[in-house]
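Let's look at chain A:
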Amino acid sequence: MDSPDSIVLTILLFWPLVAALLVILFGRSDRQIKSGSIWASLLPLGLSIYLLFAYDSDSGGIQFEQIASWIPQLNAGYHLGVDGLSVPLIFLTTLLSTLSIYYSAGVINTRVKEYFFLMHLLEFSMLGVFVALDYVLFYVFWEISLVPMYFLIGIWGGANRGYAATKFFIYTLVGSVAMLLAILGVYFATGTFDIVEAAAAQPFAGNLTLASLAFWGFFLGFAFKVPSFPFHTWLPDAHTEAPTAGSVILAGVLLKLGAYGMLRIMLPSFPEASVYWATWIVALGAIAIVYGAFVCVAQTDLKRLIAYSSVSHMGYVMLGIGAAASIMTPDALASAVNRFGLSTEAIQDSAAMALNGAALQMFNHGIITGALFFLVGIIYERAHSRDLARFGGLATKTPHFYGLMLTAAFASLGLPGLAGFWAELFTFRGAFALMPYWAAFGTIGIVITAVYILYRIIQNVFLGEYDASKLPHWTTVDGEHADGPTDMVGFEKVTMWPLIAAMFIIGVYPTPLVEYFNRSARELLAFVQNLV
Partner candidate 1 sequence: MGDLGLIAPEIILLIGGLFIFCLDLAYDPGVGKKSGLSYMALAALFLAAALVAVVLQLNISEISEVSQEPVPKIAFSMMTIDNFGSFIKVTIFAGMILTAIAGGRYMNRRSGNQGEFWTFFLMVSLAMSIAASANNLVLVYLAIEFLSITSYMLAGFLRDNRRSNEAGLKYFLYGSIASAVMLYGISLLYGATGSLYIHDIAAAFAEIMGDSSQVSGLAFAALPAMLLVLAGLGFKASLAPFYQWAPDTYDGSPTPVATYLSTASKTAAFAVLARFFVVGMASFEVNWVPVLAAFSIITMTMGNLAALRQHSVKRMLAYSSVAQAGYILMGLVAVTSASTSAMDGLNGVLLYLFAYLFTNVGAFLVVMALEETVNSTHINAYRGLIKRAPWLAVMFTVFLLSLTGIPATGGFLGKAFVFGAAIQRQYFWLAAIGVINAGIAAFYYLRVVRAMFFTEEEEEDQPLEVPMALQTSLLVCAVATIWIGVYPSPVIDWVSTASVQLLSVVP
Partner candidate 2 sequence: MQITQWSDALSGWLIGLGLPEWAAIFLVYAVGAFVLINYGMLSVLLLIWITRKVISRIQDRIGPNRVGKFGLLQTVADAAKLLSKEDITPREADKIAYNLSPILSVSGVLMLLAVIPFAPGLIGVDLNIAALFVVALGSIGIMAALMAGWGSNNKYALLAGFRVVAQLLSYEIPLVLSILTVVLLTGSMRFGSIIESQSLHLGGFNLGVGWLGIVMPGALLIFFISSLAEAELTPFDLLEAESELIAGFHIEYSGMKFAMFFLAQFLNAWILAAVMVTLFLGGWQGPGVGLPVVGPLLGFGYFMIKVFGVYVLQQWIRGTFPRLRIDQMMYFAWKVLVPLTIGLIVVQAIVQKLPTPVAVHYVLIFIANVGVLAIVASILQKYFREEQMRTKRSFEPTSLIGTMQVNEEGTMY
Partner candidate 3 sequence: MELPLGIQVPIPTFEQFIFIQVALVTAVAGLAVVTSRNLFHSALALTLTFFGVAGVYVFLEAEFLAVSQVLVYVGAIAMLIAFAIMLTRSMMYGRTSPLNNQWGKSSLFALLFFMGLLAFARATPWPAASEEVIADEAMIGALGREFVTTYVIAFEVLGLLLLLALVGAVMLARDR
Partner candidate 4 sequence: MVPLSWYLMLAAFLFSCGLYGALGRRNAIAMLMGIELMLNAANINLVAFWRHGVGPMADLTGQVFAVLIIGLAAAEAAVGLALIIAVYRERRTIDVDELDLLAG
């Protein structure tokens, strides 16, 4: 233990596990479990805020490192650490987890003990992915995150939950086992499971075939999680059937794991393969943007719509990552300079911009989609339906709800002044310079996004005349009968406001956040350029 700071990550990581065990072993009454869980979830949140401030973005690099021996025979260690990329994502994780737990305390009344146990376990595994710097550790947390999510969807989900949960589990499992093979390939090429060391050793450098195999192994694992375009089919089912908090975590954090993995592992470890396959990634991203948006327009289920919007929005992330990937080697950089007639610095700036955009989009999408799912959950608790055709004119009945939804929806379509704007701007700005045609194709998605946000959500649900006959059975959030839609109650507001606030803050002043991302994006570019 080199400094007191090094234990921070361990505490942050294991506290949710402790909380989970406490819940399962000592949880007596539902009330006690709920309040205890909320209090317990505040500790990681606090620690992640501490991390935000304590992380020295001037010096950059990996900080708060902790290295301990775990499986010495395999050179696999207990290696934790955070850099500019993971610190905000950890904050996102703890924030959404805390809010989810808080919100769930209000709405979950069946099998409470298991529910909160699983929520804590989920937080534990997600944090683990973000802080792990060892492949084995990374993979362990990556896979474990499947299990609680599976149960959350399967037990507290909608009518078709068993199918959805299984589909989610198997899709991601197949992807991650492919990733396991790639990890093993890297291990045998470099002799270590340490992510940083392995990247520095450049596995399969000079052997494009093997590098591509490993690259695609990782890509499969991550793309299923993101989900990238052809691998996304599990997502609408899982989101639609999941309980509200489950959807929030799923969309808000779990999807980010894939993108995080690409940035953390794929680009630095396989620069040559990245360059080679960059066009494919960009293409998949752009197709996802457009395809997702078009599918959204056709949805009749509100939650499914938002789920598909995630596909579309995660497409931006892929686009950004792919664009940056295209100049990962000096040769590629040089050829890009030739092709576009720009200076080396300009190209690198664009790449950094694309990466920043992708990372920012990860964070923003977490907040925005999280908020949207919360809002859908809030209305579903009252209407017990998500059928868009049965809503209408809620703006007058539930003004508070309307306001929040409006904000989140606009943030989602990238209205300037709200969080989503910056991410889209950076992404497209970076991508246009590197992959102009695909980026141009991707912009179609922005237009369509506006269509479904404005027309399908705002127009359909909130505007127009309220017609009581369309949906006669309303209840309050506690399940008692109500004559019509009731507005949000206290705990729902408390859940929502931090997210809305974050949208505004980032929308107006994104600099501190970009600071983190930019630092690590630059480091990544420098690292790769220096390697070869």
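Just so we're on the same page, a contact is a pair of C-beta atoms (placed from the backbone, for glycine too) under 8 Å apart; a residue touches a chain by one contact, two chains touch by 3 or more; residues count from 1.
Criterion applied: all candidates are chains of the complex that A comes from, given by their letters.
As the structure is a computational prediction, the values presented were derived from the model and not from experiment.
Note on chain A: across 1, 2, 3 or 4, the candidate touching it in the complex is 1; the others do not touch it there.
By the touch criterion given at the top, residues 70-74, 114, 139-144, 146-147, 150-151, 154-155, 161-162, 165-166, 169-170, 173-174, 177-178, 180-181, 184-185, 187-188, 213 of chain A touch candidate 1 in their complex.
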